[in-house]
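Let me begin by handing over the structure; questions about it come next.
Note that one protein chain of the assembly has been removed; the remaining protein chains are unaltered in position.
Now for chain A:
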């Protein structure tokens, strides 16, 4: 009987060690932003197209779940509701006609303008805003987005949105991975407002939280205004 216990313990440990070493396959798809549609999308589909569908359905009030890129029961029901309301074939599958009704490109597929849009920039900026300023008032979120865009236009910084956001040592939320959180609607709206030209910082290039800022250099900037917890400067 004792022997049996020992063997059980050893086996359990071995089993546990296997679990330890087993790493689930990561879904690397979510890291890239695919500009082209992979339709049809259906229950079980994953990725950014699903995210786009969920985002649109959320905005239009059909969907009430998370924008997580996973086509589940809630997404399915939302798609059906959308199809019902828009006179489409109610099957819960996002095919060509549903995608077109959702306004997801494919109408112009194969044309010279295919894939050109602002969605990539908008989403990336929203993620940066969400990581850096999700506890801030709305104007503070837009202000962070505006600083990123002002940097793109400034010669001393990288000249693309991704370049500015992913510049090493520039944003703490990028360094610690908070940028990979799924942005909420407020952050998405703030990114859009910033891209549409609203700049509550009047051209600022820097911001810092006086409670947490570690760089001495940042205090040598010209201090201009305070929005939420952040000071903004040039």
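In this section, a residue touches a chain if its C-beta (ideal position, glycine included) is under 8 Å from a C-beta of that chain, and two chains touch if they have at least 3 such contacts; residues count from 1.
We take it that contacts and distances are computed from a predicted model.
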The complex has one chain missing from view, so what does its UniProt entry call it, picking from "Germination protein YpeB", "Oligopeptide transport system ATP-binding protein", "Pyruvate dehydrogenase E1 component alpha subunit" or "ABC transporter permease subunit"?
-> "Germination protein YpeB"
What residue numbers in chain A mark contact with the hidden partner chain?
-> 2, 5-6, 9-10, 13, 16-17, 20-21, 59-61, 102-105, 108, 111-113, 116-118, 137-139, 142, 153-159, 163, 167-170, 189, 192-193, 196-200, 202-204, 215, 217, 222-227, 231-234
